[in-house]
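Here the complex is missing a single protein chain, while all its other protein chains stay put.
Every chain is named by a letter (A, B and C) in the order it is written, and numbering of its residues begins at 1.
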Amino acid sequence: MPAINGDEYISRIDQLKTTVWIEGNPVTGNISEHPAFKGVMNSQKKLYDLQYNEQLKNQLTYQSPLTEEPVGMSYLQPRTIDDLVKRRTMIQYWAKLNNGMMGRSPDYMNTVLMAFASSVDLLRGKPNCFPENITRFYEYARENDLSITHTFIDPQVNRAQYYFEDSDEPIAAKIVNRIEEGIIIKGAKLLATQGGITDEILVLSAAGFDGKERGFSFSIPSNSKGLKFICRDSFVGGNSAFNYPLSSRFEEMDTIVIFDNVLVPWNRVFYYDNVEISNSFIEKSSYLAFTLHQVVSRRIVKTEFVLGVVQSIIETINIMDYQHVQEKVSEIIVALETMKALVLKSEIEAKVDDTGYMRPDQLTLQIAINLFPKIYPRFTEIIQLLGASGLMTIPTENTFQSSIKKDLDQYLQAKSKNAEDRIKTFRLAWDLTMSSFGTRETLYERFFFGDPIKLSSQLYFSYDMKPYLKRVETFLKTDN
Amino acid sequence: MPAINGDEYISRIDQLKTTVWIEGNPVTGNISEHPAFKGVMNSQKKLYDLQYNEQLKNQLTYQSPLTEEPVGMSYLQPRTIDDLVKRRTMIQYWAKLNNGMMGRSPDYMNTVLMAFASSVDLLRGKPNCFPENITRFYEYARENDLSITHTFIDPQVNRAQYYFEDSDEPIAAKIVNRIEEGIIIKGAKLLATQGGITDEILVLSAAGFDGKERGFSFSIPSNSKGLKFICRDSFVGGNSAFNYPLSSRFEEMDTIVIFDNVLVPWNRVFYYDNVEISNSFIEKSSYLAFTLHQVVSRRIVKTEFVLGVVQSIIETINIMDYQHVQEKVSEIIVALETMKALVLKSEIEAKVDDTGYMRPDQLTLQIAINLFPKIYPRFTEIIQLLGASGLMTIPTENTFQSSIKKDLDQYLQAKSKNAEDRIKTFRLAWDLTMSSFGTRETLYERFFFGDPIKLSSQLYFSYDMKPYLKRVETFLKTDN
Amino acid sequence: MPAINGDEYISRIDQLKTTVWIEGNPVTGNISEHPAFKGVMNSQKKLYDLQYNEQLKNQLTYQSPLTEEPVGMSYLQPRTIDDLVKRRTMIQYWAKLNNGMMGRSPDYMNTVLMAFASSVDLLRGKPNCFPENITRFYEYARENDLSITHTFIDPQVNRAQYYFEDSDEPIAAKIVNRIEEGIIIKGAKLLATQGGITDEILVLSAAGFDGKERGFSFSIPSNSKGLKFICRDSFVGGNSAFNYPLSSRFEEMDTIVIFDNVLVPWNRVFYYDNVEISNSFIEKSSYLAFTLHQVVSRRIVKTEFVLGVVQSIIETINIMDYQHVQEKVSEIIVALETMKALVLKSEIEAKVDDTGYMRPDQLTLQIAINLFPKIYPRFTEIIQLLGASGLMTIPTENTFQSSIKKDLDQYLQAKSKNAEDRIKTFRLAWDLTMSSFGTRETLYERFFFGDPIKLSSQLYFSYDMKPYLKRVETFLKTDN
Partner (left out) sequence: MPAINGDEYISRIDQLKTTVWIEGNPVTGNISEHPAFKGVMNSQKKLYDLQYNEQLKNQLTYQSPLTEEPVGMSYLQPRTIDDLVKRRTMIQYWAKLNNGMMGRSPDYMNTVLMAFASSVDLLRGKPNCFPENITRFYEYARENDLSITHTFIDPQVNRAQYYFEDSDEPIAAKIVNRIEEGIIIKGAKLLATQGGITDEILVLSAAGFDGKERGFSFSIPSNSKGLKFICRDSFVGGNSAFNYPLSSRFEEMDTIVIFDNVLVPWNRVFYYDNVEISNSFIEKSSYLAFTLHQVVSRRIVKTEFVLGVVQSIIETINIMDYQHVQEKVSEIIVALETMKALVLKSEIEAKVDDTGYMRPDQLTLQIAINLFPKIYPRFTEIIQLLGASGLMTIPTENTFQSSIKKDLDQYLQAKSKNAEDRIKTFRLAWDLTMSSFGTRETLYERFFFGDPIKLSSQLYFSYDMKPYLKRVETFLKTDN
């Protein structure tokens, strides 16, 4: 089975009967019909369906090197700059379907897995490493268009700098046994987004983990025995697209992942019991280069949407002639065009890596992810500053369907919109920035690649200062 | 009847049967039992009950000059600096009951009305002005401990600088008739916070309104014929104090107020058909001086609470040794102590005004309200930056009451708290900054006294530059 | 005579005997030997000499289409993207000679003139327009490698929004007579940088000028009769490269330009008495596209230098392990790489304009100039925050040549440098950010393209919001 359509996705996930706890109860029945998941699963469905759109098919899929069947473009291992452009084009087509609000549309994890598969040479001949398992799993996922989530953060017990867990019962997930069938995992990992509504979960160690039994990487089906996903409360406001245009569609859910002595069969283990590899694989692999490329491409679409919402508010209440309004919008324009420029530069300065794949320039993309966690919250602030009381004057759809409608029609009309359209615009702005869904989006963008302060330290240490330092030294030695 | 207790408040409001529309339906039955209002009305009840707390009685009430019965301290017309301190003390006792989260606890409008009553001399002998109505209504409100809301903003149809409404049917509320019994009002006003759960609504024109028929001020009972309050959707997350520690208690609701040919009887008209007074009364009266004093006093309590929440997060996950954490918290400390200093200065530099009342220094308080709309959003940002993934890892109370509890106990424990207490702390931080309730609080603080940009223009024009300008001019004329 | 060398530049300017007033006296003798000008003229000399460097000749010059002699690459009218890259390469070679500190190295005005010449079609057939004069002057300048300054700002008499000059005697320069030989100009223009040390001065109206007699454009020799340049005080600290590594070399001087009934011969008039053209030529021509490309290319080199200085300080006193230091430097890295990405994008998205020349994408470059005035001052702040007391501990070269040297050697040594090298590093950082020269550089970068607030308004109005607005409108119409 090649690239799937939406129904196939829905039915496959429904059949898994993964253990998902929400509000103190396990999900029973079809998860795609559960109020907390149906919106996002429906949006995901539309992504898969788009693969069979006649006009876009060639942009969203490519011919499998194994079967010649069409497979998802986000699985493509790029060998040329043109391949990178193809990948970005596909990513942005999908992103436009959800206006970039789904941080974990399947192309993200497809990209992760593709990067793993493109970096297996780093594992060859290393103890307790199984590059062939990665290759095989990558091909299997590609040919079956699997959806995947992942998890790598340890529970936030104590964030002091030199904390190491000291507990008989594991808290952070670790290997508690190695048996003939595979390794046994016990403990927890944080936050699998879309946890419970994907086929598989890829599990790996964050760098700087604690002890060899916490150094591993593997993928298992979501319905593996002993595996539990515990949800936060749902941020779906309700079904109404009028009231909750975003959360009714794009609420991806974040889950705590609990491994209750879960068996990982050997053919799904990528590496284990190898501190050095576990600490370095992500950094040396093309993981960051490719995921950054996916994320920044998506964020561009999201920023375009924010800009559209802002301009829509401005026109609705006719405030474009205020200089401070122009100034605020120009901040968003600057951010958007900067992101576009950075993606472009990352592609043009892409280089073929040691394993023959075309990596976008990672440093250029690091610039983009240093910027975004600072500017995205500013976008939401700008929307609040421009929307003002309009973001509180937001009666719901039912009100417009009641006898009070004629009052609303009269008193909530705006310069360029009737009352109903005006309230829809402001409810969208509210859902984007002020609903529980919207603020979770903001938090998500703040921390997508980790603590912003650490991101800047990483950038500092990965940047080559020598040429500029040398220029200064030379200058200092020059006489007048 | 003097200062009331909580039950009296509840029963009086329930009996009004005010017309309140929410989610397309009018509220029927007791509004104090409606899910959208019961939390906040219960919190309001506690405020009134506190007036009968034996230890605080003398701080929360004073002897009515008419009846010698105890009446609410926020009605006190101050004649000395000590009176101002008494007022602040009372305001902050009430604020501590809700941690400053209720921007419209009754002392706010009591203060507004007290300021009106203390400025009636400005209306004496002016056409269409009835200072005696204000005095009488103030005394009536004080002696009966009325709760009041107010409204003055016109609908946000078109916010261009020189827009004037041009519509046969009024949009912004205006006088459509003057009859023997009083004036008739038709049109809408925005946003009465707590609209529908107060005894009365005070209505007035914002400066710069359009046409003499829009220049007025009056107060009428909430259940006046033709008066309708239309609600946005409720931001009460639910009943659970564990899940929604703030919204289950302090969600004040904002309403659009519709006047459907409402009769305002003459004895409740304060002024009308007087453009000059309508444009200048607020500015010349002690309105701003006294309301600013109330608001800044409350915000101090709120900031203390924010600081407590931040430190609670820090200790829970043990991050106090990071310099950037210290730096962020110090921003809040600086803000808090600055606000305290400004209130103090406003009291020490208070002056008796023309009508014999002691006004706190208004300019000093303007400083405080220029600061707060900028720093309060920063507080919420700091909480998100420190709370990080902890603000997504927030399963609900039910989850702790299910069979999955033991997993949570193990995997969500923190350095200084068990799992349940840790989640309560983070859910509080979330409800403060990320729930629909929390973001509405942020928006409310951003715009409490209007557009922050206008606030700074007002400050510029009200500040006396002459002494400093003169110092510079003198200096420039001095030779070496 | 094709591309000149440095001696030719010096001798040509010396011979002009332009009227330049400084400190209340006219410059007499060779201006290249005057303390206020010799440093910068010597730096300019080196730029011209570089054109004859064997290794760089092909990158710095191209074959004149008229004479096949080598002429300066900054005169090249680009027809391909490759031409744009050639232009940037040349610009950055020159910039590296002065580390981007010379905002008006001759390539800037060469670019301006090239843009004029490439846009002459806009003037064809328009009243009082002489496109052929531009073409002829461009060729003359190119073939003779003229140096040019320009001026367009009116004196800062009154900056209110609707101010128009009302004075019998002109203040802002205007045409006071049209005679057989040409037009007569009287009045002043601000600020010709390098005024007095160039062959020519190009004069033009800023948009929004006042009255047809203020709408013109022409170029005349610096030594035209009645033309006077009045200098501010010189910011050359002194001759010593140790003490004043920047100001001793790169102080470009800003001058007020006074036209005392100056005759502009007809063959040097580009247009006059044409309000419409005077108001629109700059905007419609390729002026902005090409000058922005030059400026951003130079600023990249300057930012690299700033980064080098910052890293040099960090290594000197060994502070790279502080997280806040890493964070501050990363701000500079982000800015630098962003600028590089934007230039690249402007080239890749360049389009052939109506007159057949390849224009870099102007909007992309507008992003860069909206950014830079905000970040360059932050660079100087970062240097001060990192340099700290080291920026006050800066004894001069003489001190190191006195008997006190051994004390300095001992007490001012640093982790990675001896005392003398350490002081040189810090004096460089000081000259870059704290000397009168350094702060003038900061002011210059703040206002290079005008008021930053106006830049953001221009960006807002020139940006095409429609596609994003439409995406939002479509989304709002979609049901769940």
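Points to keep in mind about this one:
By definition in this document, contacts are C-beta pairs under 8 Å (C-beta built on N, C-alpha and C of every residue); 3 or more make two chains touch, one makes a residue touch a chain.
Predicted, not measured: the structure shown is a model, and the values here were computed from it.
Of the options B:Pro65, B:Gly211 or B:Gly308, the residue whose C-beta touches the omitted chain is B:Gly308. Of the options C:Glu180, C:Asp321, C:Asp464 or C:Asp479, the residue whose C-beta touches the omitted chain is C:Asp321. Residue C:Asn243 is the one among C:Gln92, C:Asn128, C:Asn243 or C:Asn370 that touches the chain missing from this view. Residue in contact with the omitted chain (choice from B:Asn53, B:Thr67, B:Ser280 or B:Ser330): B:Ser330. The chain not shown here touches chain B at positions 39, 42, 96, 99, 239-241, 245, 248-249, 304-305, 307-309, 311-312, 315, 320, 323, 326-327, 329-331, 333-334, 337-338, 340-342, 344-345, 348, 363-364, 367, 370-371, 421, 424-425, 428, 453, 456-457, 459-461, 463, 465, 467-473, 475-476, 478-480.
Although one chain is hidden here, its contacts on chain C can still be listed: residues 21, 23-25, 153, 155-161, 163, 169, 171, 187-188, 190-191, 228, 230-233, 243, 254, 256, 258, 260, 317-319, 321-322, 324, 377, 381, 384-385, 388-402, 404, 407-408, 410-415, 433-436, 438-440, 442-444, 446-447, 451-453. The chain not displayed touches chain A at residues 323-324.
What we mean here is this: only the chains that are shown with their structure count from here on.
Centroids built from CA atoms put chain B at 39 Å from chain A. Within chain A, contacts with two or more other chains are made by residues 453.
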